[in-house]
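Before we start, here is the structure in question, set down as C-alpha coordinates.
Of the protein chains in this complex, all but one are displayed in their positions.
The block that comes next holds subunit A.
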Amino acid sequence: MLRLLASREALLLGAIAVLLALIATRFPAFVAPSNLAGVFNDTAPLILLAIGQMIVILTKCIDLSVAANLALTGMVVAMINVAAPGVPVVVILAVAIGLGTLLGMVNGILVWKLDIPPIVVTLGTMTIFRGIIFLLSEGSWVNSHEMSPAFKAFPRAEILGQPVLSWIAVLAVILFAVVMTRTSLGRAFYAVGGNPHAATYTGIDVGKTQFWAFTISGALAGLTGYLWVSRYAVAYVDIASGFELDVVAACVIGGISIAGGIGTVGGALLGAIFLGVIKNALPVVNISPFWQLAISGSAIIIAVAVNARASRSKGRIILKTAEHAA
(Lines give C-alpha, C1' and ligand atoms only; values in the text may rest on other atoms or scores of the structure.)
Protein backbone atom coordinates (compact mmCIF):
# COMPACT_ATOMS: atom_id res chain seq x y z
CA MET A 1 0.00 0.00 0.00
CA LEU A 2 2.72 2.42 1.02
CA ARG A 3 4.69 1.62 -2.12
CA LEU A 4 1.67 2.23 -4.32
CA LEU A 5 1.11 5.69 -2.79
CA ALA A 6 4.77 6.51 -3.12
CA SER A 7 4.80 5.54 -6.77
CA ARG A 8 1.71 7.64 -7.50
CA GLU A 9 3.36 10.69 -6.00
CA ALA A 10 6.60 9.91 -7.79
CA LEU A 11 4.63 9.81 -11.04
CA LEU A 12 3.14 13.23 -10.34
CA LEU A 13 6.53 14.62 -9.41
CA GLY A 14 7.80 13.27 -12.76
CA ALA A 15 4.88 14.93 -14.56
CA ILE A 16 5.73 18.26 -12.93
CA ALA A 17 9.38 17.85 -13.96
CA VAL A 18 8.36 17.11 -17.57
CA LEU A 19 6.04 20.12 -17.51
CA LEU A 20 8.83 22.36 -16.24
CA ALA A 21 11.18 21.03 -18.93
CA LEU A 22 8.60 21.76 -21.61
CA ILE A 23 8.11 25.29 -20.31
CA ALA A 24 11.88 25.82 -20.12
CA THR A 25 12.19 25.13 -23.85
CA ARG A 26 9.92 28.12 -24.53
CA PHE A 27 10.86 30.40 -21.62
CA PRO A 28 14.10 29.34 -19.90
CA ALA A 29 13.87 31.97 -17.14
CA PHE A 30 10.81 30.17 -15.75
CA VAL A 31 12.90 27.43 -14.13
CA ALA A 32 15.27 29.84 -12.37
CA PRO A 33 15.14 29.07 -8.62
CA SER A 34 13.90 32.55 -7.73
CA ASN A 35 11.04 32.23 -10.19
CA LEU A 36 10.13 28.75 -8.95
CA ALA A 37 10.03 30.17 -5.41
CA GLY A 38 7.67 32.84 -6.76
CA VAL A 39 5.47 30.18 -8.31
CA PHE A 40 5.36 28.31 -4.99
CA ASN A 41 4.42 31.53 -3.20
CA ASP A 42 1.67 32.19 -5.72
CA THR A 43 0.39 28.62 -5.26
CA ALA A 44 0.43 28.79 -1.43
CA PRO A 45 -3.29 29.71 -1.11
CA LEU A 46 -4.20 26.81 -3.38
CA ILE A 47 -2.04 24.44 -1.31
CA LEU A 48 -3.70 25.53 1.94
CA LEU A 49 -7.19 25.06 0.54
CA ALA A 50 -6.27 21.77 -1.16
CA ILE A 51 -5.13 20.30 2.18
CA GLY A 52 -8.50 21.17 3.74
CA GLN A 53 -10.39 19.91 0.73
CA MET A 54 -8.38 16.66 0.76
CA ILE A 55 -9.48 15.91 4.32
CA VAL A 56 -13.12 16.59 3.41
CA ILE A 57 -12.91 14.43 0.28
CA LEU A 58 -11.29 11.61 2.29
CA THR A 59 -14.51 11.37 4.32
CA LYS A 60 -16.61 10.95 1.14
CA CYS A 61 -17.74 14.60 1.28
CA ILE A 62 -16.96 17.69 -0.78
CA ASP A 63 -16.67 21.34 0.26
CA LEU A 64 -17.70 23.74 -2.51
CA SER A 65 -17.93 26.68 -0.11
CA VAL A 66 -14.17 27.12 0.46
CA ALA A 67 -13.76 30.01 -1.96
CA ALA A 68 -16.86 31.78 -0.62
CA ASN A 69 -15.62 31.20 2.95
CA LEU A 70 -12.27 32.71 1.91
CA ALA A 71 -14.00 35.73 0.36
CA LEU A 72 -16.28 36.33 3.36
CA THR A 73 -13.48 36.01 5.91
CA GLY A 74 -11.26 38.20 3.76
CA MET A 75 -13.93 40.89 3.53
CA VAL A 76 -14.61 40.79 7.28
CA VAL A 77 -10.94 41.16 8.26
CA ALA A 78 -10.48 43.88 5.64
CA MET A 79 -13.45 45.79 7.08
CA ILE A 80 -12.10 45.31 10.62
CA ASN A 81 -8.79 46.71 9.40
CA VAL A 82 -10.50 49.75 7.89
CA ALA A 83 -12.61 50.37 11.00
CA ALA A 84 -9.71 49.85 13.41
CA PRO A 85 -6.35 50.15 11.63
CA GLY A 86 -4.50 49.68 14.93
CA VAL A 87 -5.61 46.07 15.46
CA PRO A 88 -2.43 43.93 15.35
CA VAL A 89 -2.01 41.30 12.65
CA VAL A 90 -2.01 38.51 15.25
CA VAL A 91 -5.58 39.43 16.20
CA ILE A 92 -6.54 39.67 12.51
CA LEU A 93 -5.12 36.16 11.98
CA ALA A 94 -7.05 34.84 14.99
CA VAL A 95 -10.28 36.42 13.74
CA ALA A 96 -9.72 35.01 10.23
CA ILE A 97 -9.06 31.48 11.47
CA GLY A 98 -11.87 31.73 14.03
CA LEU A 99 -14.47 32.96 11.57
CA GLY A 100 -13.38 30.43 8.95
CA THR A 101 -13.67 27.65 11.53
CA LEU A 102 -17.16 28.82 12.46
CA LEU A 103 -18.27 28.84 8.83
CA GLY A 104 -16.78 25.37 8.35
CA MET A 105 -18.67 24.18 11.45
CA VAL A 106 -21.94 25.38 9.91
CA ASN A 107 -21.28 23.06 6.95
CA GLY A 108 -20.24 20.29 9.32
CA ILE A 109 -23.33 20.58 11.54
CA LEU A 110 -25.67 20.50 8.55
CA VAL A 111 -23.97 17.38 7.18
CA TRP A 112 -23.66 15.67 10.56
CA LYS A 113 -26.94 16.47 12.33
CA LEU A 114 -29.33 16.96 9.43
CA ASP A 115 -27.78 14.35 7.15
CA ILE A 116 -28.03 16.58 4.08
CA PRO A 117 -25.74 15.54 1.19
CA PRO A 118 -22.51 17.60 1.46
CA ILE A 119 -22.66 18.83 -2.14
CA VAL A 120 -26.09 20.35 -1.48
CA VAL A 121 -25.07 21.85 1.87
CA THR A 122 -21.94 23.50 0.53
CA LEU A 123 -23.61 24.70 -2.68
CA GLY A 124 -26.12 26.42 -0.41
CA THR A 125 -23.62 27.88 2.02
CA MET A 126 -21.42 28.99 -0.90
CA THR A 127 -24.24 31.24 -2.13
CA ILE A 128 -25.16 32.31 1.41
CA PHE A 129 -21.57 33.33 2.21
CA ARG A 130 -21.31 35.40 -0.99
CA GLY A 131 -24.67 36.95 -0.15
CA ILE A 132 -23.47 37.89 3.33
CA ILE A 133 -20.42 39.63 1.83
CA PHE A 134 -22.78 41.67 -0.32
CA LEU A 135 -24.88 42.60 2.73
CA LEU A 136 -21.81 43.57 4.76
CA SER A 137 -20.04 45.55 2.06
CA GLU A 138 -23.15 46.77 0.18
CA GLY A 139 -21.30 45.83 -2.98
CA SER A 140 -18.44 48.25 -2.46
CA TRP A 141 -14.75 47.42 -2.45
CA VAL A 142 -12.16 47.67 0.28
CA ASN A 143 -9.17 49.19 -1.51
CA SER A 144 -5.46 49.12 -0.92
CA HIS A 145 -5.18 52.73 0.32
CA GLU A 146 -7.76 51.96 3.02
CA MET A 147 -5.80 48.99 4.41
CA SER A 148 -3.07 49.62 6.97
CA PRO A 149 0.54 48.99 5.89
CA ALA A 150 0.99 46.27 8.55
CA PHE A 151 -2.11 44.46 7.26
CA LYS A 152 -0.65 44.33 3.75
CA ALA A 153 2.94 43.62 4.81
CA PHE A 154 2.42 40.35 6.73
CA PRO A 155 2.30 37.78 3.88
CA ARG A 156 5.10 39.65 2.07
CA ALA A 157 7.47 39.81 5.04
CA GLU A 158 10.54 37.66 4.38
CA ILE A 159 11.97 34.98 6.67
CA LEU A 160 15.14 33.27 5.42
CA GLY A 161 14.63 34.88 2.03
CA GLN A 162 11.14 33.54 1.46
CA PRO A 163 7.82 35.32 2.10
CA VAL A 164 5.66 34.40 5.10
CA LEU A 165 2.91 33.25 2.73
CA SER A 166 5.18 30.43 1.49
CA TRP A 167 6.24 29.50 5.01
CA ILE A 168 2.63 29.21 6.14
CA ALA A 169 2.00 26.72 3.33
CA VAL A 170 5.13 24.76 4.29
CA LEU A 171 4.08 24.67 7.96
CA ALA A 172 0.55 23.58 7.04
CA VAL A 173 1.90 20.75 4.89
CA ILE A 174 4.13 19.50 7.73
CA LEU A 175 1.44 19.91 10.39
CA PHE A 176 -1.23 18.07 8.44
CA ALA A 177 1.16 15.37 7.23
CA VAL A 178 1.73 14.57 10.91
CA VAL A 179 -1.95 14.86 11.83
CA MET A 180 -3.06 12.58 9.00
CA THR A 181 -0.49 9.84 9.64
CA ARG A 182 0.19 10.03 13.38
CA THR A 183 -3.05 10.92 15.15
CA SER A 184 -6.23 8.96 15.75
CA LEU A 185 -8.31 11.77 14.22
CA GLY A 186 -6.18 11.63 11.08
CA ARG A 187 -6.63 7.88 10.78
CA ALA A 188 -10.35 8.25 11.47
CA PHE A 189 -10.70 10.40 8.32
CA TYR A 190 -9.31 7.52 6.25
CA ALA A 191 -11.43 4.94 8.06
CA VAL A 192 -14.67 6.92 7.59
CA GLY A 193 -14.08 7.36 3.88
CA GLY A 194 -12.61 3.93 3.22
CA ASN A 195 -15.37 1.93 4.84
CA PRO A 196 -18.01 3.82 6.84
CA HIS A 197 -19.66 0.66 8.18
CA ALA A 198 -16.43 -0.82 9.43
CA ALA A 199 -15.54 2.56 10.93
CA THR A 200 -18.84 2.59 12.84
CA TYR A 201 -18.16 -0.92 14.17
CA THR A 202 -14.75 0.19 15.44
CA GLY A 203 -16.42 2.96 17.40
CA ILE A 204 -15.77 5.93 15.08
CA ASP A 205 -18.66 8.38 14.77
CA VAL A 206 -18.86 8.92 11.00
CA GLY A 207 -20.90 12.16 11.15
CA LYS A 208 -18.70 13.68 13.82
CA THR A 209 -15.55 12.87 11.87
CA GLN A 210 -17.05 14.55 8.80
CA PHE A 211 -17.90 17.55 10.99
CA TRP A 212 -14.24 17.86 12.00
CA ALA A 213 -13.17 17.56 8.36
CA PHE A 214 -15.39 20.51 7.41
CA THR A 215 -14.16 22.45 10.43
CA ILE A 216 -10.51 22.02 9.42
CA SER A 217 -11.31 22.94 5.82
CA GLY A 218 -13.12 26.05 7.08
CA ALA A 219 -10.24 27.08 9.34
CA LEU A 220 -7.76 26.82 6.46
CA ALA A 221 -10.12 28.75 4.16
CA GLY A 222 -10.43 31.49 6.79
CA LEU A 223 -6.67 31.77 7.17
CA THR A 224 -6.30 31.90 3.39
CA GLY A 225 -8.99 34.61 3.28
CA TYR A 226 -6.80 37.06 5.16
CA LEU A 227 -3.68 36.08 3.19
CA TRP A 228 -5.50 36.48 -0.13
CA VAL A 229 -7.00 39.88 0.61
CA SER A 230 -3.70 41.11 1.97
CA ARG A 231 -1.69 39.78 -0.98
CA TYR A 232 -3.90 41.26 -3.69
CA ALA A 233 -4.66 44.33 -1.52
CA VAL A 234 -8.32 44.39 -2.48
CA ALA A 235 -11.54 42.86 -1.12
CA TYR A 236 -14.85 42.67 -2.95
CA VAL A 237 -17.78 40.29 -3.37
CA ASP A 238 -16.33 38.26 -6.23
CA ILE A 239 -12.78 37.61 -5.07
CA ALA A 240 -11.63 34.04 -5.71
CA SER A 241 -14.82 33.36 -7.62
CA GLY A 242 -14.69 29.87 -9.10
CA PHE A 243 -11.59 29.05 -7.06
CA GLU A 244 -13.33 26.08 -5.35
CA LEU A 245 -13.12 24.21 -8.65
CA ASP A 246 -9.35 24.77 -8.83
CA VAL A 247 -9.11 23.38 -5.30
CA VAL A 248 -11.09 20.25 -6.16
CA ALA A 249 -9.05 19.86 -9.37
CA ALA A 250 -5.80 20.10 -7.38
CA CYS A 251 -7.02 17.29 -5.11
CA VAL A 252 -8.10 15.09 -8.00
CA ILE A 253 -4.79 15.62 -9.79
CA GLY A 254 -3.04 14.82 -6.52
CA GLY A 255 -4.55 11.34 -6.55
CA ILE A 256 -7.18 11.90 -3.88
CA SER A 257 -10.06 9.57 -4.62
CA ILE A 258 -13.43 11.33 -4.95
CA ALA A 259 -14.95 8.10 -3.57
CA GLY A 260 -13.14 8.75 -0.30
CA GLY A 261 -10.53 7.00 1.81
CA ILE A 262 -7.51 7.41 -0.49
CA GLY A 263 -5.14 10.37 -0.59
CA THR A 264 -2.20 12.03 1.15
CA VAL A 265 -1.11 15.53 2.08
CA GLY A 266 1.82 15.08 -0.30
CA GLY A 267 -0.62 14.30 -3.11
CA ALA A 268 -2.64 17.44 -2.42
CA LEU A 269 0.58 19.47 -2.31
CA LEU A 270 1.82 18.11 -5.65
CA GLY A 271 -1.61 18.48 -7.27
CA ALA A 272 -1.72 22.12 -6.23
CA ILE A 273 1.83 22.74 -7.45
CA PHE A 274 1.02 21.08 -10.79
CA LEU A 275 -1.90 23.47 -11.30
CA GLY A 276 0.13 26.40 -9.98
CA VAL A 277 2.92 25.74 -12.49
CA ILE A 278 0.42 25.68 -15.35
CA LYS A 279 -1.31 28.87 -14.18
CA ASN A 280 1.99 30.72 -13.84
CA ALA A 281 3.52 29.36 -17.02
CA LEU A 282 0.64 30.11 -19.40
CA PRO A 283 1.13 33.90 -19.28
CA VAL A 284 4.84 33.64 -20.16
CA VAL A 285 5.01 30.83 -22.73
CA ASN A 286 3.31 33.06 -25.27
CA ILE A 287 0.36 30.87 -26.14
CA SER A 288 -2.78 32.49 -27.50
CA PRO A 289 -5.21 33.23 -24.65
CA PHE A 290 -7.87 31.48 -26.69
CA TRP A 291 -5.93 28.21 -26.28
CA GLN A 292 -5.06 28.64 -22.62
CA LEU A 293 -8.32 27.33 -21.15
CA ALA A 294 -8.28 24.28 -23.39
CA ILE A 295 -4.66 23.58 -22.48
CA SER A 296 -5.11 23.82 -18.73
CA GLY A 297 -8.23 21.64 -18.98
CA SER A 298 -6.40 18.99 -21.00
CA ALA A 299 -3.52 18.98 -18.53
CA ILE A 300 -5.97 18.22 -15.72
CA ILE A 301 -7.60 15.35 -17.62
CA ILE A 302 -4.25 13.84 -18.64
CA ALA A 303 -2.95 14.02 -15.07
CA VAL A 304 -6.09 12.39 -13.73
CA ALA A 305 -6.05 9.70 -16.42
CA VAL A 306 -2.45 8.82 -15.62
CA ASN A 307 -3.30 8.74 -11.95
CA ALA A 308 -6.32 6.56 -12.49
CA ARG A 309 -4.23 4.02 -14.42
CA ALA A 310 -1.59 4.00 -11.72
CA SER A 311 -4.03 3.57 -8.89
CA ARG A 312 -6.32 1.06 -10.52
CA SER A 313 -6.47 -1.75 -8.00
CA LYS A 314 -5.53 -4.98 -9.60
CA GLY A 315 -8.24 -7.55 -9.11
CA ARG A 316 -7.11 -10.26 -6.77
CA ILE A 317 -6.64 -13.45 -8.75
CA ILE A 318 -7.74 -16.27 -6.55
CA LEU A 319 -7.95 -19.12 -9.00
CA LYS A 320 -4.59 -18.71 -10.73
CA THR A 321 -2.58 -20.34 -8.01
CA ALA A 322 -5.16 -23.06 -7.79
CA GLU A 323 -4.78 -23.64 -11.55
CA HIS A 324 -1.05 -23.87 -11.22
CA ALA A 325 -1.39 -26.10 -8.27
CA ALA A 326 -3.71 -28.35 -10.19
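Note that contacts are C-beta pairs under 8 Å (C-beta built on N, C-alpha and C of every residue); 3 or more make two chains touch, one makes a residue touch a chain; residues count from 1.
As a working rule, contacts and distances are computed from a predicted model.
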The chain not rendered here carries, per UniProt and among "ABC transporter substrate-binding protein", "Ger(X)C family spore germination protein", "Cytochrome ubiquinol oxidase subunit I" or "Transketolase family protein", the name "ABC transporter substrate-binding protein"
Hidden-chain contact residue, picked from the options A:88, A:117, A:283 or A:297: A:283
Out of A:239, A:256, A:275 or A:303, which is the one that touches the chain we can't see? A:239
From the list A:127, A:143 or A:183, pick the residue that touches the absent chain. A:143
Residue list for subunit A contacting the dropped chain reads 27, 29-30, 35, 38, 42, 141, 143-147, 156, 228, 232-234, 238-243, 279-280, 282-284, 286, 289-290
